[in-house]
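Omission of a single protein chain aside, the complex is shown with its protein chains in their original locations.
So, subunit A:
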Amino acid sequence: MAFTFAAFCYMLALLLTAALIFFAIWHIIAFDELKTDYKNPIDQCNTLNPTVDRVKKIKRVRLALKLVLPEYLIHVFFCVMFLCATEWLTLGLNIPLLAYHIWRYMSRPVMSGPGLYDPTTIMNADILAYCQKEGWCKLAFYLLSFFYYLYGMIYVLVSS
């Protein structure tokens, strides 16, 4: 039983996935709020998009301000870690989501700042439904991968 780099990766991924699960839940709640009319889409997009100048104005939920990009970055980060640890299977499992994230960001609406959501189109029922579905799917993916990382970590620890 040895503490390898791979084991470290899994532990880190475990922790980060927990954070991602939180993000996903937050994402779902945010869109649900939007759909049920509790929030103005301008505020919503400002919290979801990390536009710095606007962010300052918004008192509410500071933590969640930089949601989308951080999520993507965290995911990219542990994908790279797995790459370094040569955990091909785990990496392979994450590649589709990575590709999706890249595609999603490439096809975002025209925007000067970073961000994904356009307040003028977000209320479109299709987009709203899509975002909600996306949230649920990601939540499921992160939950599954959470347990997979747990298993992976123990497996690595035990096997080596």
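Keep in mind that, in the parts below, contacts are C-beta pairs under 8 Å (C-beta built on N, C-alpha and C of every residue); 3 or more make two chains touch, one makes a residue touch a chain; residues count from 1.
Here is the rule we go by: contacts and distances are computed from a predicted model.
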Chain left out of the displayed complex - its UniProt protein name, from "SEC24 homolog B, COPII coat complex component", "Ribosome production factor 1", "thioredoxin-disulfide reductase (NADPH)" or "AP-3 complex subunit delta": "SEC24 homolog B, COPII coat complex component"
Option from A:Leu15, A:Leu89, A:Ile102 or A:Met123 whose C-beta touches the chain left out: A:Met123
Missing-partner contacts on subunit A, residue numbers: 34-35, 37, 40-42, 109-112, 118-120, 123-126, 128
